[in-house]
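Got a structure for you, written out below as C-alpha coordinates; questions coming shortly.
Shown here: the complex without one of its protein chains, the others still in place.
Up next, chain A:
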(Lines give C-alpha, C1' and ligand atoms only; values in the text may rest on other atoms or scores of the structure.)
Protein backbone atom coordinates (compact mmCIF):
# COMPACT_ATOMS: atom_id res chain seq x y z
CA UNK A 1 0.00 0.00 0.00
CA UNK A 2 2.99 2.25 0.49
CA UNK A 3 3.20 3.46 -3.06
CA UNK A 4 -0.46 4.28 -3.48
CA UNK A 5 -0.92 7.95 -4.03
CA UNK A 6 -2.93 9.70 -1.37
CA UNK A 7 -5.87 10.34 -3.62
CA UNK A 8 -6.63 6.70 -4.10
CA UNK A 9 -7.29 5.89 -0.47
CA UNK A 10 -10.93 5.32 -0.97
CA UNK A 11 -13.24 3.55 1.35
CA UNK A 12 -14.27 0.07 0.36
CA UNK A 13 -17.52 0.68 -1.56
CA UNK A 14 -19.36 -2.26 0.01
CA UNK A 15 -19.04 -0.79 3.50
CA UNK A 16 -20.50 2.56 2.62
CA UNK A 17 -23.75 1.03 1.44
CA UNK A 18 -24.63 -0.35 4.86
CA UNK A 19 -24.78 3.12 6.29
CA UNK A 20 -27.51 2.46 8.78
CA UNK A 21 -25.94 -0.57 10.38
CA UNK A 22 -22.63 1.20 10.57
CA UNK A 23 -24.19 4.23 12.18
CA UNK A 24 -25.79 2.00 14.72
CA UNK A 25 -22.52 0.28 15.45
CA UNK A 26 -20.85 3.60 15.82
CA UNK A 27 -23.40 4.81 18.31
CA UNK A 28 -23.29 1.57 20.22
CA UNK A 29 -19.58 1.80 20.51
CA UNK A 30 -19.69 5.36 21.64
CA UNK A 31 -21.95 4.46 24.49
CA UNK A 32 -20.89 1.07 25.67
CA UNK A 33 -17.17 1.17 25.36
CA UNK A 34 -14.68 1.42 28.15
CA UNK A 35 -13.54 4.09 30.48
CA UNK A 36 -11.02 5.63 28.13
CA UNK A 37 -13.50 6.48 25.48
CA UNK A 38 -15.95 7.73 28.03
CA UNK A 39 -13.28 10.05 29.33
CA UNK A 40 -12.53 11.29 25.87
CA UNK A 41 -16.16 12.27 25.58
CA UNK A 42 -15.95 14.56 28.55
CA UNK A 43 -12.55 15.92 27.73
CA UNK A 44 -12.34 19.65 27.29
CA UNK A 45 -10.86 19.27 23.84
CA UNK A 46 -12.67 19.45 20.56
CA UNK A 47 -11.97 17.76 17.30
CA UNK A 48 -12.16 19.82 14.15
CA UNK A 49 -13.97 17.86 11.51
CA UNK A 50 -15.36 20.63 9.35
CA UNK A 51 -13.16 23.47 8.22
CA UNK A 52 -13.94 27.17 8.42
CA UNK A 53 -15.16 27.31 4.85
CA UNK A 54 -17.35 24.30 5.30
CA UNK A 55 -15.11 21.78 3.63
CA UNK A 56 -13.94 18.62 5.23
CA UNK A 57 -15.65 15.44 6.15
CA UNK A 58 -19.20 15.84 7.29
CA UNK A 59 -19.73 13.91 10.49
CA UNK A 60 -22.39 11.31 10.20
CA UNK A 61 -21.80 10.28 6.67
CA UNK A 62 -18.57 8.49 7.24
CA UNK A 63 -18.41 5.37 9.30
CA UNK A 64 -16.37 5.88 12.40
CA UNK A 65 -13.59 3.36 12.58
CA UNK A 66 -14.88 0.69 14.81
CA UNK A 67 -13.25 -2.56 13.89
CA UNK A 68 -9.64 -3.32 14.56
CA UNK A 69 -9.17 -4.13 10.93
CA UNK A 70 -10.34 -0.76 9.77
CA UNK A 71 -8.26 0.91 12.44
CA UNK A 72 -5.20 -0.90 11.25
CA UNK A 73 -5.85 0.22 7.73
CA UNK A 74 -6.28 3.81 8.78
CA UNK A 75 -3.01 3.74 10.70
CA UNK A 76 -1.21 2.47 7.65
CA UNK A 77 -2.73 5.13 5.48
CA UNK A 78 -1.73 7.76 7.98
CA UNK A 79 1.88 6.68 8.15
CA UNK A 80 1.91 6.73 4.43
CA UNK A 81 0.49 10.21 4.29
CA UNK A 82 3.15 11.45 6.66
CA UNK A 83 5.79 9.96 4.42
CA UNK A 84 4.26 11.75 1.49
CA UNK A 85 4.33 14.99 3.40
CA UNK A 86 7.97 14.47 4.17
CA UNK A 87 8.91 14.07 0.56
CA UNK A 88 6.69 16.95 -0.46
CA UNK A 89 8.52 19.23 1.94
CA UNK A 90 11.88 18.07 0.69
CA UNK A 91 10.88 18.61 -2.91
CA UNK A 92 12.22 21.88 -4.26
CA UNK A 93 11.02 21.92 -7.85
CA UNK A 94 8.05 23.28 -9.70
CA UNK A 95 4.66 23.07 -8.00
CA UNK A 96 6.28 22.43 -4.63
CA UNK A 97 3.73 24.47 -2.77
CA UNK A 98 0.79 22.61 -4.25
CA UNK A 99 2.44 19.33 -3.49
CA UNK A 100 2.84 20.32 0.13
CA UNK A 101 -0.74 21.50 0.41
CA UNK A 102 -2.04 18.29 -1.12
CA UNK A 103 -0.02 16.16 1.23
CA UNK A 104 -1.21 18.19 4.20
CA UNK A 105 -4.77 17.95 3.04
CA UNK A 106 -4.60 14.22 2.81
CA UNK A 107 -3.16 13.90 6.28
CA UNK A 108 -5.79 16.29 7.58
CA UNK A 109 -8.56 14.21 6.04
CA UNK A 110 -7.27 11.09 7.73
CA UNK A 111 -7.10 12.92 11.02
CA UNK A 112 -10.67 14.22 10.68
CA UNK A 113 -12.40 11.07 9.62
CA UNK A 114 -13.72 9.81 12.90
CA UNK A 115 -14.15 10.74 16.51
CA UNK A 116 -11.04 8.71 17.29
CA UNK A 117 -8.43 9.73 14.73
CA UNK A 118 -5.16 7.85 14.14
CA UNK A 119 -3.08 10.26 16.16
CA UNK A 120 -0.63 7.71 17.47
CA UNK A 121 0.24 6.56 14.00
CA UNK A 122 0.77 10.10 12.85
CA UNK A 123 3.06 10.88 15.76
CA UNK A 124 5.02 7.71 15.35
CA UNK A 125 5.60 8.52 11.71
CA UNK A 126 7.08 11.86 12.76
CA UNK A 127 4.31 14.25 11.81
CA UNK A 128 5.08 17.00 14.31
CA UNK A 129 8.41 18.32 13.02
CA UNK A 130 6.99 18.33 9.51
CA UNK A 131 3.92 20.23 10.59
CA UNK A 132 6.06 22.73 12.45
CA UNK A 133 8.00 23.33 9.27
CA UNK A 134 4.77 23.96 7.44
CA UNK A 135 3.91 26.70 9.93
CA UNK A 136 6.92 28.82 9.08
CA UNK A 137 6.41 32.52 8.51
CA UNK A 138 5.49 33.56 5.03
CA UNK A 139 3.86 30.25 4.17
CA UNK A 140 0.69 30.50 2.12
CA UNK A 141 -2.58 30.59 4.03
CA UNK A 142 -3.81 27.27 2.75
CA UNK A 143 -0.70 25.57 4.03
CA UNK A 144 -0.94 27.23 7.40
CA UNK A 145 -4.58 26.29 7.67
CA UNK A 146 -4.09 22.64 6.86
CA UNK A 147 -1.10 22.32 9.15
CA UNK A 148 -2.92 23.97 12.03
CA UNK A 149 -5.89 21.73 11.41
CA UNK A 150 -3.77 18.63 11.64
CA UNK A 151 -2.23 19.87 14.86
CA UNK A 152 -5.68 20.64 16.25
CA UNK A 153 -6.80 17.07 15.91
CA UNK A 154 -3.54 15.64 17.16
CA UNK A 155 -3.98 17.77 20.27
CA UNK A 156 -7.53 16.58 20.82
CA UNK A 157 -6.51 13.17 22.04
CA UNK A 158 -4.67 11.73 24.98
CA UNK A 159 -2.45 13.80 27.26
CA UNK A 160 0.83 12.63 25.81
CA UNK A 161 -0.48 13.32 22.32
CA UNK A 162 -1.42 16.85 23.24
CA UNK A 163 1.95 17.40 24.83
CA UNK A 164 3.56 16.45 21.53
CA UNK A 165 2.52 19.85 20.21
CA UNK A 166 5.06 21.67 22.37
CA UNK A 167 7.44 22.48 19.50
CA UNK A 168 4.59 24.00 17.53
CA UNK A 169 3.24 26.32 20.19
CA UNK A 170 5.29 29.48 19.55
CA UNK A 171 4.35 29.41 15.88
CA UNK A 172 0.70 28.76 16.56
CA UNK A 173 0.66 31.71 18.92
CA UNK A 174 2.43 33.89 16.38
CA UNK A 175 -0.20 33.17 13.75
CA UNK A 176 -2.92 34.53 16.03
CA UNK A 177 -1.72 37.98 15.15
CA UNK A 178 -3.85 40.58 13.47
CA UNK A 179 -1.91 40.16 10.20
CA UNK A 180 -3.07 36.59 9.82
CA UNK A 181 -6.10 35.69 7.80
CA UNK A 182 -9.12 34.95 9.94
CA UNK A 183 -9.47 31.26 9.11
CA UNK A 184 -5.81 30.68 9.89
CA UNK A 185 -6.00 32.56 13.17
CA UNK A 186 -9.10 30.66 14.12
CA UNK A 187 -7.59 27.29 13.39
CA UNK A 188 -4.53 28.15 15.43
CA UNK A 189 -6.75 29.29 18.27
CA UNK A 190 -8.55 25.98 18.12
CA UNK A 191 -5.33 24.03 18.34
CA UNK A 192 -4.19 26.16 21.26
CA UNK A 193 -7.57 25.69 22.94
CA UNK A 194 -7.03 21.95 22.86
CA UNK A 195 -3.58 22.32 24.31
CA UNK A 196 -4.87 24.56 27.07
CA UNK A 197 -7.64 22.09 27.78
CA UNK A 198 -5.12 19.41 28.61
CA UNK A 199 -4.00 20.67 31.97
CA UNK A 200 -2.33 23.18 34.21
CA UNK A 201 1.18 22.51 33.04
CA UNK A 202 0.46 23.21 29.39
CA UNK A 203 -1.65 26.20 30.31
CA UNK A 204 1.31 27.68 32.11
CA UNK A 205 3.52 27.09 29.12
CA UNK A 206 1.06 28.85 26.86
CA UNK A 207 0.71 31.75 29.25
CA UNK A 208 4.43 32.20 29.57
CA UNK A 209 4.71 32.16 25.79
CA UNK A 210 2.25 35.01 25.58
CA UNK A 211 -0.83 33.29 24.26
CA UNK A 212 -3.32 35.33 26.24
CA UNK A 213 -3.18 38.83 24.72
CA UNK A 214 -3.65 37.81 21.07
CA UNK A 215 -6.47 35.42 21.97
CA UNK A 216 -8.13 38.12 24.02
CA UNK A 217 -7.96 40.53 21.09
CA UNK A 218 -9.69 37.96 18.93
CA UNK A 219 -12.73 38.33 21.16
CA UNK A 220 -13.17 42.00 20.44
CA UNK A 221 -15.00 41.90 17.08
CA UNK A 222 -18.77 41.74 17.15
CA UNK A 223 -19.29 38.44 15.55
CA UNK A 224 -17.87 35.54 13.65
CA UNK A 225 -16.80 32.00 14.29
CA UNK A 226 -13.32 33.28 15.09
CA UNK A 227 -14.68 35.16 18.08
CA UNK A 228 -16.41 32.06 19.29
CA UNK A 229 -13.39 29.81 18.92
CA UNK A 230 -11.19 32.37 20.64
CA UNK A 231 -13.62 32.62 23.55
CA UNK A 232 -13.66 28.87 23.92
CA UNK A 233 -9.87 28.68 23.80
CA UNK A 234 -9.63 31.44 26.40
CA UNK A 235 -12.00 29.64 28.74
CA UNK A 236 -9.63 26.69 28.65
CA UNK A 237 -6.61 28.91 29.04
CA UNK A 238 -7.74 30.77 32.14
CA UNK A 239 -9.36 27.92 34.02
CA UNK A 240 -6.57 27.86 36.54
CA UNK A 241 -6.32 26.83 39.29
CA UNK A 242 -4.00 29.81 39.34
CA UNK A 243 -6.13 32.97 39.18
CA UNK A 244 -3.40 34.98 37.51
CA UNK A 245 -4.57 34.40 33.96
CA UNK A 246 -8.14 35.34 34.78
CA UNK A 247 -7.01 38.55 36.40
CA UNK A 248 -4.79 39.33 33.44
CA UNK A 249 -7.62 38.73 31.02
CA UNK A 250 -10.11 41.12 32.57
CA UNK A 251 -7.45 43.82 32.42
CA UNK A 252 -7.06 43.57 28.65
CA UNK A 253 -8.16 46.80 27.02
CA UNK A 254 -11.66 46.58 25.69
CA UNK A 255 -12.26 43.08 26.94
CA UNK A 256 -14.87 43.84 29.58
CA UNK A 257 -16.74 45.85 27.00
CA UNK A 258 -16.62 43.01 24.53
CA UNK A 259 -17.88 40.54 27.11
CA UNK A 260 -20.83 42.74 27.96
CA UNK A 261 -21.55 43.36 24.32
CA UNK A 262 -21.60 39.65 23.53
CA UNK A 263 -23.75 38.86 26.55
CA UNK A 264 -26.17 41.51 25.49
CA UNK A 265 -26.44 41.02 21.77
CA UNK A 266 -24.70 38.03 20.33
CA UNK A 267 -26.29 34.82 19.18
CA UNK A 268 -26.63 32.04 21.67
CA UNK A 269 -23.66 30.01 20.46
CA UNK A 270 -21.26 32.87 20.89
CA UNK A 271 -22.87 34.02 24.11
CA UNK A 272 -22.39 30.52 25.46
CA UNK A 273 -18.64 30.54 25.00
CA UNK A 274 -18.35 34.05 26.37
CA UNK A 275 -20.41 33.00 29.38
CA UNK A 276 -17.91 30.25 30.11
CA UNK A 277 -15.18 32.86 30.10
CA UNK A 278 -17.21 34.76 32.68
CA UNK A 279 -17.61 31.57 34.70
CA UNK A 280 -13.88 31.24 35.08
CA UNK A 281 -13.30 34.92 35.59
CA UNK A 282 -15.82 34.98 38.41
CA UNK A 283 -14.77 31.72 40.00
CA UNK A 284 -11.07 32.42 40.11
CA UNK A 285 -10.31 36.09 40.24
CA UNK A 286 -11.59 38.32 43.00
CA UNK A 287 -10.45 41.29 40.98
CA UNK A 288 -12.42 40.20 37.94
CA UNK A 289 -15.45 39.47 40.11
CA UNK A 290 -15.33 42.97 41.52
CA UNK A 291 -15.08 44.48 38.06
CA UNK A 292 -17.98 42.39 36.79
CA UNK A 293 -20.22 43.12 39.75
CA UNK A 294 -19.78 46.83 39.23
CA UNK A 295 -20.67 46.56 35.57
CA UNK A 296 -23.94 45.64 33.90
CA UNK A 297 -22.98 41.99 33.88
CA UNK A 298 -25.56 40.80 36.37
CA UNK A 299 -28.36 42.53 34.55
CA UNK A 300 -27.27 40.95 31.29
CA UNK A 301 -26.96 37.52 32.82
CA UNK A 302 -30.46 37.83 34.22
CA UNK A 303 -31.74 38.87 30.80
CA UNK A 304 -30.26 35.80 29.20
CA UNK A 305 -31.63 33.52 31.89
CA UNK A 306 -35.05 35.01 31.34
CA UNK A 307 -35.13 34.76 27.57
CA UNK A 308 -33.13 31.71 26.61
CA UNK A 309 -34.12 28.08 26.60
CA UNK A 310 -30.83 26.63 25.50
CA UNK A 311 -29.37 24.45 28.20
CA UNK A 312 -25.92 25.02 26.79
CA UNK A 313 -26.26 28.72 27.37
CA UNK A 314 -28.18 28.58 30.61
CA UNK A 315 -25.58 26.51 32.41
CA UNK A 316 -22.68 28.94 32.20
CA UNK A 317 -24.90 31.99 32.58
CA UNK A 318 -26.47 30.64 35.75
CA UNK A 319 -23.13 29.59 37.09
CA UNK A 320 -21.63 33.00 36.38
CA UNK A 321 -24.43 34.59 38.32
CA UNK A 322 -23.86 32.09 41.09
CA UNK A 323 -20.15 32.81 41.19
CA UNK A 324 -20.73 36.54 41.33
CA UNK A 325 -23.13 36.11 44.25
CA UNK A 326 -20.88 33.65 46.03
CA UNK A 327 -17.63 35.38 45.40
CA UNK A 328 -18.32 38.86 46.58
CA UNK A 329 -20.47 40.02 49.46
CA UNK A 330 -21.02 43.25 47.56
CA UNK A 331 -23.26 41.46 45.15
CA UNK A 332 -25.95 40.82 47.70
CA UNK A 333 -25.28 43.88 49.78
CA UNK A 334 -25.00 46.55 47.11
CA UNK A 335 -26.43 45.23 43.89
CA UNK A 336 -29.13 42.76 44.79
CA UNK A 337 -30.85 44.96 47.30
CA UNK A 338 -34.27 43.64 48.29
CA UNK A 339 -36.96 45.76 46.74
CA UNK A 340 -34.90 46.76 43.73
CA UNK A 341 -36.01 45.65 40.32
CA UNK A 342 -32.83 43.79 39.61
CA UNK A 343 -33.27 41.67 42.69
CA UNK A 344 -36.78 40.73 41.74
CA UNK A 345 -35.42 39.84 38.35
CA UNK A 346 -32.83 37.54 39.85
CA UNK A 347 -35.36 35.73 41.99
CA UNK A 348 -37.62 35.37 39.01
CA UNK A 349 -35.04 33.74 36.80
CA UNK A 350 -33.89 31.47 39.59
CA UNK A 351 -37.47 30.35 39.98
CA UNK A 352 -37.55 29.68 36.26
CA UNK A 353 -34.51 27.44 36.67
CA UNK A 354 -36.12 25.62 39.58
CA UNK A 355 -39.06 24.88 37.35
CA UNK A 356 -36.94 23.56 34.52
CA UNK A 357 -36.45 19.89 33.72
CA UNK A 358 -32.74 20.08 33.94
CA UNK A 359 -31.01 18.71 36.96
CA UNK A 360 -28.06 21.03 36.75
CA UNK A 361 -30.19 24.13 36.54
CA UNK A 362 -32.23 23.09 39.54
CA UNK A 363 -29.19 22.27 41.58
CA UNK A 364 -27.18 25.36 40.79
CA UNK A 365 -30.17 27.69 41.05
CA UNK A 366 -30.78 26.33 44.53
CA UNK A 367 -27.16 27.00 45.33
CA UNK A 368 -27.49 30.62 44.23
CA UNK A 369 -30.65 31.03 46.27
CA UNK A 370 -28.93 29.58 49.31
CA UNK A 371 -26.26 32.25 49.04
CA UNK A 372 -28.80 35.02 48.70
CA UNK A 373 -30.63 33.51 51.66
CA UNK A 374 -27.39 33.84 53.57
CA UNK A 375 -27.70 37.59 53.27
CA UNK A 376 -29.69 40.00 55.35
CA UNK A 377 -33.02 39.39 57.00
CA UNK A 378 -34.66 41.30 54.19
CA UNK A 379 -33.14 38.91 51.70
CA UNK A 380 -34.53 36.00 53.64
CA UNK A 381 -37.94 37.58 53.78
CA UNK A 382 -37.81 38.25 50.08
CA UNK A 383 -37.11 34.64 49.21
CA UNK A 384 -39.48 33.33 51.84
CA UNK A 385 -42.40 35.20 50.34
CA UNK A 386 -41.50 34.39 46.75
CA UNK A 387 -42.63 31.66 44.43
CA UNK A 388 -39.43 29.82 45.22
CA UNK A 389 -40.51 28.31 48.49
CA UNK A 390 -43.34 26.04 47.29
CA UNK A 391 -41.04 24.82 44.53
CA UNK A 392 -38.23 24.17 46.96
CA UNK A 393 -40.50 22.27 49.31
CA UNK A 394 -41.58 20.02 46.50
CA UNK A 395 -38.01 19.50 45.34
CA UNK A 396 -36.98 18.59 48.85
CA UNK A 397 -39.20 15.55 48.78
CA UNK A 398 -38.99 14.49 45.16
CA UNK A 399 -35.75 15.60 43.54
CA UNK A 400 -32.51 13.63 43.18
CA UNK A 401 -30.12 13.76 46.06
CA UNK A 402 -27.74 16.48 44.93
CA UNK A 403 -30.61 18.87 44.35
CA UNK A 404 -32.18 18.08 47.70
CA UNK A 405 -28.97 18.93 49.45
CA UNK A 406 -28.85 22.39 47.91
CA UNK A 407 -32.52 22.95 48.62
CA UNK A 408 -31.86 22.09 52.24
CA UNK A 409 -29.30 24.86 52.39
CA UNK A 410 -31.82 27.39 51.13
CA UNK A 411 -34.57 26.39 53.52
CA UNK A 412 -32.29 26.21 56.51
CA UNK A 413 -30.75 29.56 55.72
CA UNK A 414 -34.22 31.06 55.66
CA UNK A 415 -34.75 29.99 59.23
CA UNK A 416 -31.80 31.58 60.95
CA UNK A 417 -30.71 35.17 61.29
CA UNK A 418 -27.49 36.31 59.67
CA UNK A 419 -24.42 35.10 61.51
CA UNK A 420 -23.20 37.78 63.80
CA UNK A 421 -19.61 38.08 64.87
CA UNK A 422 -20.01 35.69 67.76
CA UNK A 423 -21.51 32.99 65.59
CA UNK A 424 -24.69 32.47 67.57
CA UNK A 425 -27.50 32.79 65.08
CA UNK A 426 -31.03 33.09 66.28
CA UNK A 427 -34.05 31.47 64.76
CA UNK A 428 -36.58 33.17 62.60
CA UNK A 429 -39.54 31.49 64.16
CA UNK A 430 -42.10 32.58 61.61
CA UNK A 431 -40.17 31.02 58.75
CA UNK A 432 -39.31 27.88 60.65
CA UNK A 433 -42.85 27.24 61.78
CA UNK A 434 -44.31 27.82 58.37
CA UNK A 435 -41.84 25.61 56.57
CA UNK A 436 -42.25 22.81 59.07
CA UNK A 437 -46.00 23.06 58.86
CA UNK A 438 -45.68 22.74 55.12
CA UNK A 439 -43.96 19.45 55.59
CA UNK A 440 -40.25 20.03 55.13
CA UNK A 441 -39.17 18.08 58.19
CA UNK A 442 -39.39 14.67 56.59
CA UNK A 443 -37.11 15.81 53.79
CA UNK A 444 -34.48 16.82 56.30
CA UNK A 445 -34.81 13.60 58.20
CA UNK A 446 -34.24 11.78 54.94
CA UNK A 447 -30.96 13.63 54.67
CA UNK A 448 -30.08 12.44 58.16
CA UNK A 449 -30.52 8.93 56.86
CA UNK A 450 -28.21 9.38 53.92
CA UNK A 451 -24.64 8.12 53.75
CA UNK A 452 -23.37 11.52 52.73
CA UNK A 453 -21.69 13.25 55.65
CA UNK A 454 -22.50 16.78 54.59
CA UNK A 455 -26.15 15.98 54.01
CA UNK A 456 -26.48 14.16 57.28
CA UNK A 457 -24.95 17.09 59.06
CA UNK A 458 -27.44 19.45 57.47
CA UNK A 459 -30.30 17.22 58.45
CA UNK A 460 -29.16 17.08 62.06
CA UNK A 461 -28.63 20.79 62.21
CA UNK A 462 -32.11 21.45 60.93
CA UNK A 463 -33.53 18.96 63.36
CA UNK A 464 -31.86 20.92 66.11
CA UNK A 465 -33.58 24.07 64.91
CA UNK A 466 -36.91 22.32 65.01
CA UNK A 467 -36.35 20.77 68.39
CA UNK A 468 -35.26 24.03 69.84
CA UNK A 469 -37.38 26.50 67.99
CA UNK A 470 -40.85 25.14 67.48
CA UNK A 471 -43.20 26.88 69.84
CA UNK A 472 -44.94 25.09 72.70
CA UNK A 473 -42.18 22.53 72.79
CA UNK A 474 -43.72 20.82 69.79
CA UNK A 475 -40.38 20.04 68.26
CA UNK A 476 -39.68 16.64 69.77
CA UNK A 477 -43.15 15.39 69.04
CA UNK A 478 -42.93 16.47 65.41
CA UNK A 479 -39.56 14.84 65.02
CA UNK A 480 -40.82 11.62 66.53
CA UNK A 481 -43.76 11.59 64.17
CA UNK A 482 -41.43 11.61 61.20
CA UNK A 483 -39.34 8.74 62.57
CA UNK A 484 -36.67 11.21 63.40
CA UNK A 485 -35.63 9.44 66.56
CA UNK A 486 -34.93 6.30 64.65
CA UNK A 487 -32.90 8.18 62.08
CA UNK A 488 -30.83 9.82 64.76
CA UNK A 489 -30.27 6.65 66.71
CA UNK A 490 -28.57 5.11 63.70
CA UNK A 491 -25.62 7.28 64.45
CA UNK A 492 -24.70 5.22 67.44
CA UNK A 493 -22.74 2.94 65.20
CA UNK A 494 -21.63 5.47 62.66
CA UNK A 495 -17.96 6.03 61.91
CA UNK A 496 -18.04 9.75 61.99
CA UNK A 497 -17.44 11.04 65.47
CA UNK A 498 -18.70 14.51 64.73
CA UNK A 499 -22.05 13.21 63.59
CA UNK A 500 -22.26 10.76 66.43
CA UNK A 501 -21.77 13.50 68.94
CA UNK A 502 -24.31 15.70 67.25
CA UNK A 503 -26.88 12.95 67.12
CA UNK A 504 -26.35 11.89 70.66
CA UNK A 505 -26.42 15.45 71.87
CA UNK A 506 -29.87 15.79 70.39
CA UNK A 507 -31.18 12.56 71.79
CA UNK A 508 -29.86 13.24 75.21
CA UNK A 509 -31.20 16.73 75.30
CA UNK A 510 -34.61 16.22 73.77
CA UNK A 511 -35.42 12.54 74.11
CA UNK A 512 -34.09 11.72 77.48
CA UNK A 513 -35.86 9.86 80.24
CA UNK A 514 -38.39 12.58 80.72
CA UNK A 515 -39.44 12.68 77.12
CA UNK A 516 -43.12 12.63 76.67
CA UNK A 517 -44.05 12.95 80.28
CA UNK A 518 -46.61 15.62 80.71
CA UNK A 519 -45.58 18.58 82.75
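We take it that contacts are C-beta pairs under 8 Å (C-beta built on N, C-alpha and C of every residue); 3 or more make two chains touch, one makes a residue touch a chain; residues count from 1.
As a working rule, contacts and distances are computed from a predicted model.
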{"item": "Record-based protein name (UniProt) of the chain missing from this complex, from \"Ribosome biogenesis protein BOP1\", \"C2H2-type domain-containing protein\", \"UDP-arabinopyranose mutase\" or \"Basigin\"", "value": "\"C2H2-type domain-containing protein\""}
{"item": "Hidden partner chain, touching residue among A:416, A:440 or A:479", "value": "A:416"}
{"item": "Sole contact to the chain not displayed, among A:225, A:247, A:295 or A:312", "value": "A:312"}
{"item": "Contact set of chain A toward the excluded chain (per top definition)", "value": "23, 26-27, 30-31, 38, 41-44, 46-47, 49, 59-60, 115, 239-241, 276, 279-280, 283-284, 311-312, 315-316, 319, 323, 325-327, 329, 332, 359-360, 363-364, 367, 370-371, 373-374, 380-381, 401-402, 409, 412-413, 415-419, 423-430, 449-453, 457-458, 461-462, 464-465, 468-469, 485, 489-498, 500-509, 511-517"}
